[in-house]
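Before any comments, here is the structure.
Note that this complex is displayed minus one protein chain, with the remaining chains in position.
Letters A, B and C name the chains as they come in the text, with residue numbers starting at 1 for each one.
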Amino acid sequence: MISYSDTLKISSKFDELKKRGEGAYMAHVYYGDPNEEFSIRLIRTLAENGADLIEFGIPFSDPTADGPAFQAACERSLRGGMTPKRCIEGLERLRREGLKAPVVVTTYYNIPYSMGLERFMAEIKEAGAQAVIVPDLSFEEADELVRAGGKQGLDVIFQIAPTTEGARLNRIIDAASGFLYVINVEGVTGTKKELQRSTLELIRGVRSRTGIPLMAGFGVSKKEHVVDLVSSGADGVVTGSAIAEIYSRKLDGPEDALPEIARFAREIKAGCVEGFARRSLNR
Amino acid sequence: MISYSDTLKISSKFDELKKRGEGAYMAHVYYGDPNEEFSIRLIRTLAENGADLIEFGIPFSDPTADGPAFQAACERSLRGGMTPKRCIEGLERLRREGLKAPVVVTTYYNIPYSMGLERFMAEIKEAGAQAVIVPDLSFEEADELVRAGGKQGLDVIFQIAPTTEGARLNRIIDAASGFLYVINVEGVTGTKKELQRSTLELIRGVRSRTGIPLMAGFGVSKKEHVVDLVSSGADGVVTGSAIAEIYSRKLDGPEDALPEIARFAREIKAGCVEGFARRSLNR
Amino acid sequence: MKKGRFGIFGGQYVSELLMPVLIELEEAFDRICPTEDFQRRFRGLLRDYGGRPTPLYYAQNLSGLVGFRVYLKREDLLCGGSHKLNNSLGQALLASRMNKKRIITETAAGQHGVSAAMAGNIVGLETEIFMGVKDMERQESNVKRMRLLGGRVTPVTTGYGLLKDAVSDTLREWTTSSRTTHYLMGSAVGPHPFPMIVATFQSVIGEEIKAQVLEKDGGLPDAIVACGSGGSNAVGAFRPFIEEKDVRLYFIEGGGESLDADNCAAAFALGRPGVLHGAVMQILQDEHGQIKPSRTRASGLNYPGRGPEISHLCQTGRVKAGYAFDRDVFEAVRVMCRTEGLIPALETAHAIAYVLKNKEDFDRDDVVVINYSGRGDKDLDLIFRHSEDKQ
Partner (left out) sequence: MKKGRFGIFGGQYVSELLMPVLIELEEAFDRICPTEDFQRRFRGLLRDYGGRPTPLYYAQNLSGLVGFRVYLKREDLLCGGSHKLNNSLGQALLASRMNKKRIITETAAGQHGVSAAMAGNIVGLETEIFMGVKDMERQESNVKRMRLLGGRVTPVTTGYGLLKDAVSDTLREWTTSSRTTHYLMGSAVGPHPFPMIVATFQSVIGEEIKAQVLEKDGGLPDAIVACGSGGSNAVGAFRPFIEEKDVRLYFIEGGGESLDADNCAAAFALGRPGVLHGAVMQILQDEHGQIKPSRTRASGLNYPGRGPEISHLCQTGRVKAGYAFDRDVFEAVRVMCRTEGLIPALETAHAIAYVLKNKEDFDRDDVVVINYSGRGDKDLDLIFRHSEDKQ
């Protein structure tokens, strides 16, 4: 068994970044796409080039909240024989080999449901995860998973969306732990050219109601997006499809894409820093 | 205008044959198949080789009482541009060129209906016909045509079939003029290998009820048929499809078939004679 | 009027071979059809097997488009997809009560053939269907249906390989087998008693229309529009209204490309009375009396004769004969699809096309019933290809 220092706690990470005056960058990958070795190197590259947190995806056959890039990623990974168990072993290996960033495991609900919620949570905890995101688990159905997470000290990350309103929004905010994941767009994952004005308003609105860290995801693919989001009050951003898009153009030798991905991560992280600086100015 | 001797009268023809101790042979052709010149030569050949009467067919687009051989004959003739008017002119020409046999014009009812019954009867009379057979004109609908025929002294030949029974049979027999056409088979025109026993019974049955000449048609293609029919009481036979079948195998030069047709006619006629002789023996 | 006659039309112009069976058939129909036993079974099958009464649907969107109230009599919902089953069930039942062993018939669009095969199976009689080879190509899906149902489909290659040739071949077959076999005539044509029998079985359409339109609209309709060639769906719809002189009746034929085109089937515009397949009818024919085939895109409208009853009704002016050209028919299909979500049979689309193209025939407060005789499944490929071509 591997033991983790307190610095891996999500709250500590946000505290630390705030102290440093930086927004947080969470990089989302589906493990095993197109193979395990690449995923390990990819995650390491991201962590070394600015990713503060890793969103570690266990692929699912029917990723309904994901756009084309991540659908293809799940398909490739599964076609390569990936299983939830091997994913968890992969996470364990990353930890063993020194990964220091907090890890948020993400997958669809049938994966933990199939394994048994308690066992799933115990296994990912043991492998080194700090939290989970289940994009098809509504707040209304989350009790069981939250309970299982509680036993392990794992946060179940809730999402809010542009369509989340009124009393429900408040209830979700009140129940959130770890951080709140703000879905930027009405739609699935995938890169977008432009950030919508309404997204920034959403961030500002939620910001004014809660102190919990806000991570803005879906559609983020450019430094400008990041600067705008963080300066509007987000505590950080998530990129996912943008990364998959880079290496999926070079599937024969995805390692060749790592330098470009490293550059991309550094830029996003730079946006997190710049956005935070602007935020201080805005106040 | 051509004038015809009394010998052309149908009743005279039957009287004459009876006196000679022969059954009557009526040969049925569709005029214009495959062309007019051939039909003229065909009819002449038939008359010269034993045919006592000519059943002169005006082709119709939908010959529902005819089998494949005569359907094809109608189609070929019409495709060659044949019209009822040209048929009637053809008959006129045959008479002009010396045809002496009584002629029974046969066609479907829409042809006289379309031309007008009176006009049609007048024109065929003038061209040299002695009677008409309309295979789709039931006894029940025949009044008008009989009236038009009466004005011209043309017989309208009625048919009876194996299915004709009881009071209707008697009514048809009573109303018949010229001769009665006995349909040998339940079906359409066309050659048959065997003659059915029931056919001969039909002939005998009708024979016992009336003195009017009986002509047996449909399915006759062999001398044996003819002998059986005439010896059973028929006053004669009709062949049609059998002739068309012979020349339709040589449509490129149908004239080449005339010798075979002549042979065929002579045989049928021989059957008429032999059958008559046997009839006398039977008595 | 003489039995079997409608004015100058009708009669029994058939081979002597068939007269006895026609007499037998008339006698059997008169004897069996009115019995409670027959009616109970027939009505029961129409209801439980066929799906009668078919609805009278107020087509709100279509009405909005044309500017007057349009109801559709939904024969497309009858089992098999058209009005044909009304007649097939009736005649098949009759045939079985007559102890016939077999049913023969002909079909063009295939709708009648399908319904005959269905009805044959219900009463346990073998069914053989004659179909022109050209129609077999065009209505391939219905050929498959008939064969799956166990119907023997016999290709007709004589003549033009079209419906009239199939009717001829069926008549020929009947002359050889009439003792054991019933000819299940598919439209209100042929020798007496067929037009009477078919019209009787089909008049359930008109009876229902009358009751339904009274219930829904509080009065009789101002007009009824039906497509046809033989006229069975039209006569069935019109019969109970013939004495109602305020109800205008429209009979719509296939216009083909144009009145000059050789595929035109507008027998009331271009034909004249004649004799075919056993009856005096309004017929498409040439100057010499040879029958002309038509080849509109709707196989079911290509019979060259108009049944004696509809011939008489049109000749005397009680029914107005109209026609619709192919292009307007396809447009009518499109309109029907988009307004009401219904894909009509091409035959049926002629009635719709007439209404769309002749709006001036109808007043703002007219109530118009279109006899929606069948669904377009059988014509799907033809319709789809046409709609693609236009894009």
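Here, contacts are C-beta pairs under 8 Å (C-beta built on N, C-alpha and C of every residue); 3 or more make two chains touch, one makes a residue touch a chain.
All figures in this text were calculated on a predicted structure; none of them were measured in a lab.
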Chains shown that the absent chain touches, full complex: A, C
Given C:Thr157, C:Thr316 or C:Ser387, the one touching the chain that is not displayed: C:Ser387
Touch criterion as defined above, residue of A:Asp15, A:Glu37, A:Glu97 or A:Glu165 at the omitted chain: A:Glu165
Selected residue (touches chain absent from view) among A:Glu97, A:Glu141 or A:Asp174: A:Glu141
Touching residues on subunit A - with respect to the absent chain: 60-68, 71, 75, 78, 83-85, 108-111, 113-115, 135-141, 158-165, 168, 172, 183, 185-188
Interface residues of subunit C (partner: the chain not displayed): 47-51, 54-58, 61, 74, 76-77, 79, 117-122, 124, 141, 144-145, 147-150, 333, 337-343, 377, 380-381, 383-384, 387
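Note that in this section only the chains that are shown with their structure count from here on.
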Chain contact topology (line, ring, star, complete or other): other
Chain located farthest away, centre of subunit C as origin (C-alpha): A
Separation of subunit B from subunit C, taking each centre as the mean of its C-alpha atoms, in whole Å: 38
Averaged-CA centre spacing for the pair subunit C and subunit A, given as whole angstrom: 67
